[in-house]
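Left out: one protein chain. Kept in place: all the others.
We call the chains A, B and C, going by the order they appear; numbering starts again at 1 in every chain.
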């Protein structure tokens, strides 16, 4: 990651962008959660027919690399906007979750971060 | 957001967490994209039967507020891990996308960030 | 629904369609589950910014009506193909689930079919 100050700056740019276009009425938490899941699926769509090995080389093709970056941007954009409208701090939420997971999963336990 | 340095720090903690538990073989880009979309759907599940108005008050109930924070953490965790294994910079990707969208959507255009 | 014999016939047409195009190697249960979730998200995308009231009138616009039918077809196609490769009978699965739910949820319980 480049400048760690970017996350707060990006969050502000997204809020101003939506406000300038009168999009805020559409940005209910429910709608933003739906949009976030739709964008996450668009990222998955790139990988749906690939073998595990092919999926690791997905950036070799410039067009696919662009799609990957674009969908990553969309997922992060909707996550930040969802957090903005509800007043959730995503970094604090993740930090607290890692703390809990370090207690829940001693080293060498099966693979799952979710609760 | 609290400390802007957290994003890089969290990314490192997640990488160490996965390595210490031998989870890296499972963390193909394809699997992480699938996990990201599953977690985004778990966030959406909280809202699926709510009215727009109810969705705006979702943090009023402590149990639901905990679920929201937990799913936000899971989405961000898998997004960062996906970016880590492919070497994608999510902040740079989003910054470039906002630049493109500011050119594509002059103020007052219909609501959609995605391409 | 038109002819109740269609479901078995459609399942067979889908299997022949995939075999004739040498797509069967791609049709692992994992890939088909991913494709099913991607198509379900494409259906959701049509509704993501709509109010509940607008969502009820979605067939009034011919283009949107076509998209809805198209995504419904994709979801059903991947569900049938997923069931085909694993030998799951979706009608029997649903019938058994409704039986369980009629025992679990007496009339007037909160809204959730899932377990």
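Following the convention adopted for this analysis, a contact is a pair of C-beta atoms (placed from the backbone, for glycine too) under 8 Å apart; a residue touches a chain by one contact, two chains touch by 3 or more.
As the structure is a prediction and not an experimental result, all values here were calculated from the model.
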Chains shown that the absent chain touches, full complex: A, B, C
Interface with the unshown chain - residue positions in chain B: 26, 31, 34-35, 37-38, 40-42, 44-45, 47-49
On chain A, residues whose C-beta touches the chain left out of the figure: 34, 37, 41, 49, 51-52, 111-112
Missing-chain contacts mapped onto chain C: 1-8, 10-11, 13-14, 17, 20-23, 26, 28-31, 33-44, 46-47, 50, 52, 55-56, 58-59, 68-70, 72-80, 82-83, 85-98, 101-102, 105, 107-109, 111, 113-115
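Methods note: only the chains that are shown with their structure count from here on.
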Chain centre separation (chain B, chain C; CA means) in Å: 26
Centroid spacing, where centroids are CA-atom means, of chain A and chain B in whole angstrom: 3
Numbers and ranges of chain A residues touching at least 2 other chains: 26, 31, 34-35, 37-38, 40-42, 44, 47
